[in-house]
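One structure is given here, and the rest of the page talks about it.
With one protein chain held back, the other chains of the complex are shown just where they sit.
When the chains are written out, they are named A, B and C in that same order, and each has its own residue count from 1.
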Amino acid sequence: MNDLIQVSDRLQVFGNLESNVRSYCRSFPAKFKRASGHQLWDAEGRSYIDFFAGAGALNYGHNPPEMKKKLIKYLVEDGISHSLDMATEAKERFLTRFNDVILKPRGLNYKIMFPGPTGTNSVESALKLARKVTGRQTIMSFTNAFHGMTLGALAVTGNKFKRSGAGVPLNHTLSMPYDGYMGRDVNSIDYIESFLKDSGSGISLPAAVIVETLQGEGGINAASDEWLIGLANLCQTYGMLLIVDDVQMGCGRTGTFFSFEHCGIVPDLVCMSKSIGGYGLPMALTLMKPELDLWEPGEHNGTFRGNNLAFITAAAALDYWESQAFSHEIEEKAELVCNALVEIVASVPELKGEVKGKGLMQGIAFEAGIAEKISALAFERGLILETSGTDSEVIKIMPPLTIDRTGLVSGLQILKDCIFDIAVDVNLLVSHP
Amino acid sequence: MNDLIQVSDRLQVFGNLESNVRSYCRSFPAKFKRASGHQLWDAEGRSYIDFFAGAGALNYGHNPPEMKKKLIKYLVEDGISHSLDMATEAKERFLTRFNDVILKPRGLNYKIMFPGPTGTNSVESALKLARKVTGRQTIMSFTNAFHGMTLGALAVTGNKFKRSGAGVPLNHTLSMPYDGYMGRDVNSIDYIESFLKDSGSGISLPAAVIVETLQGEGGINAASDEWLIGLANLCQTYGMLLIVDDVQMGCGRTGTFFSFEHCGIVPDLVCMSKSIGGYGLPMALTLMKPELDLWEPGEHNGTFRGNNLAFITAAAALDYWESQAFSHEIEEKAELVCNALVEIVASVPELKGEVKGKGLMQGIAFEAGIAEKISALAFERGLILETSGTDSEVIKIMPPLTIDRTGLVSGLQILKDCIFDIAVDVNLLVSHP
Amino acid sequence: MNDLIQVSDRLQVFGNLESNVRSYCRSFPAKFKRASGHQLWDAEGRSYIDFFAGAGALNYGHNPPEMKKKLIKYLVEDGISHSLDMATEAKERFLTRFNDVILKPRGLNYKIMFPGPTGTNSVESALKLARKVTGRQTIMSFTNAFHGMTLGALAVTGNKFKRSGAGVPLNHTLSMPYDGYMGRDVNSIDYIESFLKDSGSGISLPAAVIVETLQGEGGINAASDEWLIGLANLCQTYGMLLIVDDVQMGCGRTGTFFSFEHCGIVPDLVCMSKSIGGYGLPMALTLMKPELDLWEPGEHNGTFRGNNLAFITAAAALDYWESQAFSHEIEEKAELVCNALVEIVASVPELKGEVKGKGLMQGIAFEAGIAEKISALAFERGLILETSGTDSEVIKIMPPLTIDRTGLVSGLQILKDCIFDIAVDVNLLVSHP
Partner (left out) sequence: MNDLIQVSDRLQVFGNLESNVRSYCRSFPAKFKRASGHQLWDAEGRSYIDFFAGAGALNYGHNPPEMKKKLIKYLVEDGISHSLDMATEAKERFLTRFNDVILKPRGLNYKIMFPGPTGTNSVESALKLARKVTGRQTIMSFTNAFHGMTLGALAVTGNKFKRSGAGVPLNHTLSMPYDGYMGRDVNSIDYIESFLKDSGSGISLPAAVIVETLQGEGGINAASDEWLIGLANLCQTYGMLLIVDDVQMGCGRTGTFFSFEHCGIVPDLVCMSKSIGGYGLPMALTLMKPELDLWEPGEHNGTFRGNNLAFITAAAALDYWESQAFSHEIEEKAELVCNALVEIVASVPELKGEVKGKGLMQGIAFEAGIAEKISALAFERGLILETSGTDSEVIKIMPPLTIDRTGLVSGLQILKDCIFDIAVDVNLLVSHP
């Protein structure tokens, strides 16, 4: 009771003035003040380990010093802050670095678009371009997909609660089963193809397919390489463009810069945002094969396409990708996480947990209700982690990629303790119904 | 020829790597490096007077020193940069200041939503909420309106070129004539009402009306107070919500903080972005009457709702609004601009210019082609100003509100010279066809 | 009370078994048994004068003897009754007669489509073809238009009550003001053109415009010749197809076979149904300029395109149109009706009636409530006439075109008496409130 009052006191301004739509401040009821690396501190001086990483916007941790230094220098020197889509030195530097460090070494030849500073902006621009290039209207998306909150992106998002917020029918889209949706034995690619090749299936040939290689919001569902390759082939066969939404899975989250690198497919369009800005600053990219760049000047525009502070930190963030070292580091941490999760799940079989995910986007799926309890308890003990899935059934481990071994182990230990304590409660409940 | 090569050299990286969709870098072909107040400098050291102000995102000028100082301090102290919609000290300070400095003194009682950091995000959220609250789907918008590029906002935007970029039909909207659209003698409110009250008019009762009090992109068309009051009454009579899109006209552009203050209407929802962040950083607000705040937690979300660097500068920017002084200052400058434009138009009657607008959003409408020539010539002479209107027929004067008298007079002198020189060309053309 | 019981007894089977959607049997609560010319008889032997003519499907009266004879002969000889769209002698004869009697003499060169046997089918086919030919999606329609109940036709219908029955948003249409809608002084063609020529008006260029030359259901609103010619010119200028829905106004209702003959326009597409079958049998045509006949075989189909019994009577009905005599006859009757209505209106100025319409589609507009009372009282006295307008505010005089002078005069006398009696009631009400 005392605690509740304190919380409500602490967050009174938000309760009074901010719309009811606010959400994370309800799960994590602290007022944060300062952050560095994988740690945050609230106004009362309490520290927290961050296994949430700004929902993927803070892959390089909070306020990484090398970027911070460059950012302050740029501010001090009165570098351009806001430039619409005018040319600036900061933008030129980012473009050059992105091409040299990311695109060229991977043999990728993409034109780069700045579609507005958010993921949903990038998705909207990709859908527009796909429709323009093909002259078709339907976009195929997948069950449990998450692509954004503006009307075009929402129409390819699976979540019923979010969709109903639209207030209008969400059309011109086709929701198809993601890998594994029809059970592990059924290949949903075959099923999708039957709809495409059949002239009586009641659907229109899509302009494009939009897909996440791993569904972070939708329950940490990873598509297999075979499935992704099958999907890319389907796109080729039927003349649909392949759009990979790498907003959350890009920038190294799954181990490589792009999440699709390891399986060898080359999407026609790629959506990037979140950690692309490096420092958590709003920025987004849409990558497109040059032959698809049929935009007219200004056909898609926006005020904040030129967030030059983000260009500075984004360019600096690319330093991580100069060599393979960062990827190897992520993989090692990913293995550590995976082993820990497998061990936890094995230790509390009564919770029937299932380890999911890859890279530093992993989690454990439980029955409804458990994951939310874990998240709440962990927060009380100084660990921030979110749930995932439309029923919040998955506890999600998504630390900054730069987290050190100590931080990672500490966080996992808190998680383990919480799960064990909750298992005790569940067991008590079971034995004394 | 030499010049062309130089331009293309200078911007080669952009031409090679950036999508064809880029636009302002074509009208203003320089590579900018540094900026302060109302001035920019390019990489070659040339200076420019800014009569464009980041399309309204830089009402307080480039890198205003007082905000810059606070921003650097916050960075140095490792303040939270990115926070989704978690509570932070920076956000609390902004909320409190916005309430104390803006809302309370104006007797406004709005709940504040952070809908994602761009104007189009704010518009999308307002449309969603209006549809949810009323259970209706249609939104009434106006000829020549501009509200954004994502699918929901684009559907209420008038511009045909932008609309066709959608690639799908833009539905659930109703485009009605803006003030003056049917000629100065016809009251378009009466016409609109005939559609609303008539059970045979073929339209559905809209959930809401979205309107700009002055159409900045659509040709600098200012609605009269009578018309806006008539529209607000119509909304009341027919149970439609009134949404004012103050993304460009808010934050003092027309003289008062909100553009609708002087006419006494109180919108149900207000969309803000652009200069709300103070320093040109991506940020947006949606204001709503408390009784309309029927959002479920998380029903609309987004990664960059918590751009804390913007909260720091946004809170600092509100210092300008502590007294009436800033408003008076804007009005004085507005008068200076207006007088200058009227004089210019009178001096070159052969160009048939028409002065439009109010506050520091003014312009001259010409026949097609003229305004673009003026903009190009002015840029060569070190003045940045944009055109407006679907046929780019209006030359737009939109300096930072903080521009000093010297800067303003210098810019207007360049503008005047350009117009005179172009008038000479036009006259020559007329006399020697 | 006794009467009510009798009515409910009489129509008990309908009340028990038929859906609540039934309507005319509520306004005209008799069980009809037999009909001939302009008269019907109910099961109890009561006779009624028909000023309703099957809502325009019985322009030649009930069971015209010459058609009846041919129909029975055809049945006796086992002529084909149903033929999908296979070739039959009956169909060939109709096609030939329609070309020889109707099209050729009017210099019209239309291809003929049998779109299914109802008006709404014809409208749906015309909209499909217009969209196919132009590659555009929007159809412009008018306030108070009525075009049918299936989803495509409903979307161009103005009536709010009918529209809301759709249960889904009705899109891809644009409702514009009909002639006179903005007041007699405002030319709505100019207003419409401003939307078409302005690249910022927020609408898409329509594929076609669908119009009734006189709105029969929407309140008996007749468009002027100037307005129709202006509309046709607008279509030409902007490359929109002109569709005239002559379902109710065709087949002589306004004096000429097609309602648009007198003003000299040549629509791109014409929709016909109702009286085209001659005997009240379901049949419809869609006429199109030959260069628009881009249909693929079977692209629009339907089971009852080949209603051969209707072809027999439809061909016979064309005999009426061999000379100008029938048109002259209609005009004379129209004048008689008009004079009578004008006189009635003048005699009861307190009812503020307004005579509307032309040909044998005329009526008097009253304040809400009056027309329905007139219709009910008239029915009690043996005269069937319907109301029109979305608020049922117009009493509609629409007898068979073949009605003789005696029938016409008798019906008008009943109407006059009813109106006078209702005026007395209204006066009493006014004097003794």
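Everything below uses one rule, namely that a contact is a pair of C-beta atoms (placed from the backbone, for glycine too) under 8 Å apart; a residue touches a chain by one contact, two chains touch by 3 or more.
Since the structure is predicted, the reported quantities are computational estimates derived from the model, not experimental observations.
Of A:148, A:167 or A:218, which one is in contact with the hidden chain?
A:218
Among A:20, A:83, A:125 or A:143, which residue is in contact with the omitted chain in the full complex?
A:143
For the chain not shown, which residue from C:299, C:367 or C:380 touches it across the whole complex?
Only one listed residue reaches the unshown chain, and that is C:299.
Which of these touches the unseen chain: A:45, A:135, A:202 or A:349?
Final answer for the missing-chain contact: A:202.
Spell out the interface residues on chain C facing the chain that's missing from view.
Given the touch definition above, chain C has residues 10-11, 13-14, 17-26, 28-36, 40, 43, 54-58, 62-63, 68, 71-72, 75-89, 91-92, 95-96, 98-99, 111-114, 116-121, 124-125, 127-128, 130-132, 137, 148-153, 155, 161-162, 165-168, 171-172, 207, 247, 273-274, 279-282, 286, 288, 293-304, 307, 309 touching the missing chain.
List the residues of chain B that touch the chain left out of this view.
The missing chain touches chain B at positions 168-169.
If you put the missing chain back, which residues of chain A would it touch?
137-138, 141-145, 156-161, 163-164, 169, 171-173, 175, 177, 181-182, 186, 191, 194-195, 198-204, 218-219, 389-391
The criterion applied here is as follows: only the chains that are shown with their structure count from here on.
Farthest from chain C in C-alpha centre terms, which chain would that be?
A
Quick check: how many Å separate the C-alpha centres of chain B and chain C?
50
Taking each chain's centre as the mean of its CA atoms, how far is chain A from chain C in angstrom?
Roughly 59 Å, centre to centre.
Based only on mean CA positions, could you tell me how far chain A sits from chain B in angstrom?
Chain centroid spacing, chain A to chain B, equals 31 Å.
Two or more other chains touching the same residue: where does that happen in chain C?
As it turns out, chain C has residues touching two or more other chains at 169.
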